[in-house]
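Of the protein chains in this complex, all but one are displayed in their positions.
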Amino acid sequence: MKKALFIVMALVLAVSVSLIGCTGEGEEGPTPSETIVLAASVSLTGPLADIHNSAKGPIVAAYVAQNPTIKVGDTTFNVEVEYLDDESSLDKMLENTDTIIDGIQAGTYHVLLGPSCTAFLEAQAVKATSGKVVQMTFEGGATSLFDKLDQYGYSFINLSFSNWFQIPVLAKMLAEVKEEGDSAYIGYQNDDHGLEYKAQAEKYFAKEGIPIDGSRAMTPGEGSSGTDDLVAKAKTAGSEILCLFGYPEFVFIVHTSAIAASYDPKAVILGPGACFGVYDNIMNTEHSNGVMTFATANNKTSARTATLFNEQLACPPGPGPIYCQDFWGHPCYWTAMDFIYAGLKAKGSDNDGAGFTIDQKALRSYLASAKINSVFGETWYVTPSVVLGATDYSWTDAQLKSPVPSGYAGLVNYKCHTGEIGQWQDGYMEIVGYDGIGETGDEYGLTNYVVTASLVYPKPSWLPE
Amino acid sequence: MRRGKVFLGSLLLCAAKYKEVKAMSREAVVWVIVSGILNGGIYALAAMGLSMQYGVARVLNLSHGEFIMFAAWLTFTFFTGFQINPLLSIAIIAPGFLLIGFLIHRTLFTTLRKRAPSPAAFEANSLLVAFGLMFIVQNIALLIWRGMPRGYTWLTRGVEILGVSFSLSRLIALGVAVALAVVFYVFVTRSRVGKAIRAAAQDPATAGLMGININRVLPLCFGLGALLAGIAGVLVSMFSSLSTSMGMGYTVIALIVVALGGLGSIPGSFIGGFILGLIGSLVGQFQSSLIMVAFYALLMILLLARPRGLLGKA
Partner (left out) sequence: MDISKFTSKKFLLSAGFALAILIFLASFPIYSSNSEVGVLTTILMYVILTVSWVMFSGSTGYMSLAVAGFFGLGMYAAAFLYPRTGPLLPLPVVVIVGGLVSLVFGLIIGLVTLRLKGMYFAIFTFGFSVLLYYLFLFYELQIRGVRGLRLTSITNQTAYYIVVVVLVLTLLAAYLIRRSRFGLALQSIGENEDAAAHMGVNTTTMKVISFAISAFFIGATGAALAPKWQYVDFTVAFNMLYSFMPVLMAIFGGMRELYGPVIGAAIFAYAERALRLRFPYQYMLSFGIALILIIIYLPGA
C-alpha cells in the first residue's frame, strides 16, 4: 500500500508540475512571437477527416505555400499552421479551442481558424465570442446561424450555403427553363444539412411555381438501397427534376440506381461530392454530363480564378484522393485566407522588431469593414439585418449591413459571389447560375455573378444506347 | 430461428393493420421484397462468417465488419488501379483472407486459449482482443485509403422484375452469395474437414481426444469466417459506396442475424439474413431513420427471448 501511495503522489506532483509549466500567463497582453501562427482544431481522424482533407486542409496548405511570409512594419514573418486533432469529437474540439484561445491571448497563436463542420463551428463560436478571439471559418455555414448572429460577435463565415444564396438562384433558373408539367422530387440527407436544403427548396420552389412531388430522407448507411428507393419513388411520381441534397455516399451512386431503373430526368441536382473535380474523373463523362451542383467559380470566371484552378489547385493526374478542385468551397476558402492575410498585414504589429503581435479586437473591426480584392473581385462581410419572414425571399443592399455591427457575426456578402450553380458539361464544370437576366428580370441584383455557359435543360440522357 | 419467424410474422401482422401498408402499391411491395432479399444475401454471408468464428472458435469477432470493409476497399483499388473485374477479385481476396484469418487465430487466439483459466475468461479476453483488432484494421485502412472517393461504377445495367427495376450488380451479388452459401453448407455437412469442424464445435476437448487436430481446425474456422467476410466485402463494393467506418454496421448486422438464426447453424444464418433484410426494407419504405432502431430493438428482444442465450443450435 505504501509503495502505491508514493507512486501515486509522485505521479500527481509530476502531472501538476507539467500542467503548471505549460502556463504562460501574461497580464500585459500577448508576448511577441517570431512567427505568425494560424491555429485550428480540425478532424484529422474520425468520420469528419474527409471534410478536412478536401476543404480547409489543401486550401490552407496551398495558400501558405504560395505566400509563406507576411511583411509587417520592417520585419518579414514566416507563416505557420498548427492543427490540433479533435478526432471528429465535440469535446476534444472544445478542449483544443480552449488551448488555442489561451495561446492567442498569450501570443503563441494569432488567428483561430474554424473547425470541420457547422455544429462544431457554432459550439466554438460561443467560446470565441466570450474569449474575444476572431474565428475565421472555412467549412460550415448554415441557415441555422441566422437567429444567432448576435451571439457570435467574433465569427466570420465564408462559405456559401442554401439560402446564401444557392437555392433561390436554383429555383429561379429552373423556373425559367422548365417545361409545362415538370415537377421535382427531393432526396435529402437525414441530418441538419439535408433538412435545411429541403426546407429552403420547398420555400423557393413554391415561390417560383415548381411543384414538388415528394421527398425522401436518405439515412447514412443505407447506400444503394436508399438511392434505389429514391429513384423508384421519383420515377413513379413522374418527376423530371431530381434533387439529391446529400453527401458523397449517395451522390456518387445515384446515377447507377437511375440508369438501372431507366430513369432519365431532365435535371439532376446533386449536393457535395459532385462539386469536386474528381466527380467527373470517377464517373464516366456520359454519367456526369448535365448534372448540376453548387459552385461559386471555375477556371473561366476571371483571371484570378483561372490561376487558382489551373495552377494553385491543379489536380494531380490519374486516380487519387479527392482533395483537389472543389468548385463550390475552394474559392470561398481562398477568399477567407485573403482576408486573414490582409488583416494580419493591416493590424499586426512588429513591435519595432521584437516580434509579431495582433490585437484581436482590432482584427475584428478591420474584418468587419474591410473591402478586399479576392478571387470574387471586391469582397466584404455583411450581417443580414433581419431573419426573413415567410414571404421574404432576399435582402436589399440596405438590409445587408456593412460594416458588420459590433457584436454580430459577419458573412461574405452573397452578392459578391461569382456564381451559385454549376453544371457538368462534357467533363467540364461550367458556372450556369445566375446572371440575373432572364424573362423575369433582375430580381435579386446579382450583378457580380459570371455565367460561363448556359444551362442545358433537359440534360443529355445518361441511359446507355 | 423459429422465434425469428414468429417475430417477422407478428411484425407483418401488425404492419398489415396500418392503412399505409395496405395502401402500398404493387410496385412498392415488389420493391420491399426484392430489395429485402438482395440485402439479405449480404447479411446472410456476413452472418455465416461470424457464426463460424463464434460457434466453433468461440471468438466473438467484433472486427468482422472491418474485414468486410477492408475487402471492399481492396476491390475498389483492384478495379480503379488495375482494372480487375470485381468478381475476379474474389479469387484473390478469398484465399488471402482465409490465410490471414488462419494466421491471426493461430497467433493471437490460440495463445489466449492456452493461457485462459476458463472458457468464460477466454471469451471475455478474445472479445477484447477482437476489439483491438477492430482498431488496427480500421486504422490501417485509414492510412491507406484516406481521402479516396467513395466508390466506383462498374455495372449500370438494370433488370426488371415484376415491373420494378433493380441494378444488375445487386442481383449478381445475390447470386454469388447464394451459390457460396450452398457450397459452404455442403462443405460443412459432407466433407471430412466439415465433420471435424462440427465435432470441434460440439466439444473441443472430446474432439481433440478423438484425434482431431484442434490447433488446425479452430484457426481454419476463423479463417473461413474471414474468407466469407472478404467475399461479402467484394460484393458490397459492387453497389454500395465505401467508407472506412462502415465496418461496425456489418458486425452488428451479423450479430443480429446470428442471434436470429441460431449460433453455429449455417441454414439458420442463411435464412436469418433474409429475414433481417426483409424487415429492413419494410421499415425503410416508410421511415428510413427507423431501420437501425428496428435492428437494435430486434437484437435486444432476441437476447431476452432466448433464456439460454445464443447457444441453441437450430
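Should a chain be cited, it is by its letter among A and B, assigned in written order, with residues numbered from 1 in that chain.
Just so it is clear, a residue touches a chain if its C-beta (ideal position, glycine included) is under 8 Å from a C-beta of that chain, and two chains touch if they have at least 3 such contacts.
Computed from a predicted model, the values in this text were never measured in an experiment.
Trainee: Looking at the whole complex, which of A:Ile36, A:Ile101 or A:Ala260 touches the chain that is not displayed?
Mentor: Counting the whole complex, the residue in contact with the absent chain is A:Ile101.
Trainee: Given the contact definition stated above, which residue among B:Ser25, B:Asn85 or B:Thr111 touches the chain not shown here?
Mentor: B:Thr111
Trainee: In the whole complex, what residues of chain B lie against the chain that is missing from view?
Mentor: The missing chain touches chain B at positions 60, 108, 111-112, 115-116, 120-121, 123-125, 127-129, 131-136, 138-140, 142-143, 252, 255, 287, 289-290, 292-293, 296-297, 299-300, 303-304, 307, 309-310.
Trainee: Across the whole complex, list the residues on chain A that are touched by the chain not included here.
Mentor: Spelled out for chain A, the touching residues are 1-2, 4-5, 8-9, 11-12, 15-16, 19-20, 22-23, 25, 44-45, 84-85, 87, 89-92, 94-95, 98-99, 101-102, 119, 122-123, 126, 130-131, 144, 190-192, 195, 217.
Following the convention adopted for this analysis, only the chains that are shown with their structure count from here on.
Trainee: Which positions of chain A touch chain B when the two form their complex?
Mentor: Per the stated touch rule, the residues are 45, 47, 49-50, 53-54, 190, 216-219, 221-226, 228-229, 232, 236, 248-250, 252-253, 255-257, 259-262, 273, 278, 282-284, 287, 319-323, 464.
Trainee: Looking at the complex, which residues from chain B come into contact with chain A?
Mentor: Counting only chain B, the residues touching chain A are 25, 27, 31, 35, 39, 80-81, 142, 146-153, 156-159, 164-170, 239-241, 243, 245-246, 249, 280-281, 284-285, 288-289, 291-292.
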